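Of the protein chains in this complex, all but one are displayed in their positions.
Per-chain numbering from 1; labels A, B and C assigned in written order.
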Amino acid sequence: MEPPTITLTSEITVRLVQQMGGDAMVVAAARVSTSGEEAAKWVAAPAEENYGLIRYLMKQRHGSPFEHSALTFFAHAPIFVFREWQRHRVASFNEESARYKRLEPVFWVPRRGRAMVAVEGYTAARPKFRPLERDDEYEAVIATMREQYRAAYTAYLRLNTVEGLGTSHPGIGKEVARAVLPVGIYSSCWVTMNPRALMHFLSLRTHDADAKYVSYPQAEIEEAARACERTFAVGWPLTYKAFNECGRVAP
Amino acid sequence: MEPPTITLTSEITVRLVQQMGGDAMVVAAARVSTSGEEAAKWVAAPAEENYGLIRYLMKQRHGSPFEHSALTFFAHAPIFVFREWQRHRVASFNEESARYKRLEPVFWVPRRGRAMVAVEGYTAARPKFRPLERDDEYEAVIATMREQYRAAYTAYLRLNTVEGLGTSHPGIGKEVARAVLPVGIYSSCWVTMNPRALMHFLSLRTHDADAKYVSYPQAEIEEAARACERTFAVGWPLTYKAFNECGRVAP
Amino acid sequence: MEPPTITLTSEITVRLVQQMGGDAMVVAAARVSTSGEEAAKWVAAPAEENYGLIRYLMKQRHGSPFEHSALTFFAHAPIFVFREWQRHRVASFNEESARYKRLEPVFWVPRRGRAMVAVEGYTAARPKFRPLERDDEYEAVIATMREQYRAAYTAYLRLNTVEGLGTSHPGIGKEVARAVLPVGIYSSCWVTMNPRALMHFLSLRTHDADAKYVSYPQAEIEEAARACERTFAVGWPLTYKAFNECGRVAP
Partner (left out) sequence: MEPPTITLTSEITVRLVQQMGGDAMVVAAARVSTSGEEAAKWVAAPAEENYGLIRYLMKQRHGSPFEHSALTFFAHAPIFVFREWQRHRVASFNEESARYKRLEPVFWVPRRGRAMVAVEGYTAARPKFRPLERDDEYEAVIATMREQYRAAYTAYLRLNTVEGLGTSHPGIGKEVARAVLPVGIYSSCWVTMNPRALMHFLSLRTHDADAKYVSYPQAEIEEAARACERTFAVGWPLTYKAFNECGRVAP
């Protein structure tokens, strides 16, 4: 069997599939409390005039008005990123299934500048890293990963194909063969969240030294979270502004 | 103090505020399992060709593909309806607040044909009712309710206004005065649900003798649920068809 | 028909039905991250030595270790309290049903010292109240409520009994008759929450001027929340201490 061609990449892709709502919907939903049916008129009103209300909701953690909007993202990332992402339960996920589909040979490697060598002050609770200094050191890391990824994918194909093991049967099922695939292999996933849940995700999966509760996420999930954040900032600019002004704690 | 003018009604209003997604989004989300990134092409494809897939998802209770859509409703209904509705936790609610707003004097009365007299075979677990036979009996019910509603609203205003109690203070706070308001008073609420949660709501709050698990909801929440159902049937016709064919159990 | 005897009360009762877990379980669950199977040994270890870990989890908002415990409460409170409580979706509720059971004539009135007259600086968003100054003013409030509650319950009985309306039928169903009952009537409810959800409930339904995000709950739900808090403080003393030290935001 030919050694398979594999692709190495550091890219984590997050694309908006669809969205519903916006800052005006936050205002209108909140106005139901005080205006009942008439709240509908704020759906089409400029939300800017109501920034004070949005900020008040955020500050006092009246969270429900931020739930009448939704965003669906397509994400392409290594399995170890989805492992973390899917721990957030107020969200909807549909991911590529290695039971049903042969996974593509696309694997993650760290970028050249990725901090990954422990420095003084490192603790498990708060990992502190620096990038590798020398190019040859970085190359050695990549070479080790590449070799291992290729071997894993080769074993996967051997297990899952007729020719693989040189035996009488047509290969063992994908759901068993996948056991040898590494968590650095890429997968695809759709994620739908409302802005409240998204802000909670951002609060835990981005690092901001000025946040009221500072988080220390792994760089790769932060990369995915930051991509979501940029989309969110464009579609819900006032909510996003209030989120930052109030310490990046989800309401 | 003048006796207040009150409004009696039997109407339960549910209006669509916004929606996102559709049957094609169910198909595309499900295709992520088997097609990864390429699933995006089903977003714009005619969903009809994929009815088999939608039905398969419903039958095998693969529920997550039905979560990448959303509907926001405005509902106007008595408090006793929202009491039941808000027990459904996979949904987002913003309701008129009697802490912040003086509630309007709009009160619920049963329709003429509303089954409400217990008949043989009635049990608490499965209430069986018939409509009132005579018009004068119905009128007596309405008169009792009208009188009581008016008295309640009068007391509410007395408690909450300067003149109310003939005292030195400007009336007691709305949050205290509201204690005398009946659960038959109308309130307004925004509700956002995804189709999976909506189907669960429908399965428990509508009565269908052919359902795999038959429910016996109160008529008024069923009226609200049926209004949601009509909107859902228009926007997600294939999903709705599969829901009915597979026994009206949410996937 | 005799006027019914009704009971007026200001008491809100919350009693612990059962509980599971404790601070040691928080520590053991967190240690799974770093110790895998060996984490079990912390189940029976004194949690005091691990207060630093509990505080770290709280501060960095690692919330999941606080979910492997549970508390079930019995609560007896007016409907308007349960209306607020049941908006908290990460909890399990079973409440007395006015569809199935005739509610008891027990009604809520404010305590003598309950702040309820608006003072300067009052806004809907941040209601500021003072108690009534004069006893006769308080008596007038109570008298108005008592009269209204009794009338409501009388109407309820008339609607729901054979003699009630002097007609041929046996009274209309409880589910319809209840429409005239006020939200100040008492109900009973079981509530099961885990400590993480309970801390979220406390953060929003108690007022603490030193909290990182200050809430302004209605006095009656705060009374219920404070009763839960006392039970929690006894059973999870280290978690409770960390919750307060870290600004009363649920992890």
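Note that in this section a residue touches a chain if its C-beta (ideal position, glycine included) is under 8 Å from a C-beta of that chain, and two chains touch if they have at least 3 such contacts.
Nothing here was measured: the structure is a model prediction, and the numbers come from that model.
Put simply, the missing chain touches A, B, C once the whole complex is considered. The chain not shown here is touched by just one of C:T72, C:T161, C:Q218 or C:T231, and that residue is C:T72.
When the whole complex is considered, the residue among A:W42, A:Y149, A:W190 or A:Y213 that touches the unshown chain is A:Y149.
Of the listed positions C:I12, C:M25 or C:A177, the one in contact with the omitted chain in the full complex is C:M25. By the touch definition given at the top, chain B reaches the unshown chain through residues 34, 56, 59-61, 64, 87, 124-125, 203-204, 212-216, 247, 249.
Chain A residues in contact with the hidden partner, per the touch definition given at the top, are 78-80, 83, 86-87, 89-90, 93, 98-101, 107-110, 114, 116-118, 124-125, 127, 129, 132-134, 136-137, 140-141, 144-145, 147-149, 151-152, 155, 158-159, 165-173, 175-176, 178-184, 218. Interface residues of chain C with the unshown chain, by the touch rule above, are 17-21, 25, 28-30, 32-37, 39-40, 43, 64-65, 67-68, 70, 72, 74, 76, 92-97, 100-101, 104, 187-190, 192, 194.
Heads up, the rule we're going with is that only the chains that are shown with their structure count from here on.
With chains reduced to the mean position of their C-alpha atoms, the one farthest from chain B is A. Averaging Cα coordinates per chain places chain A and chain B 34 Å apart.
Chain contacts: chain B has residues 93, 100-101 touching two or more partner chains.
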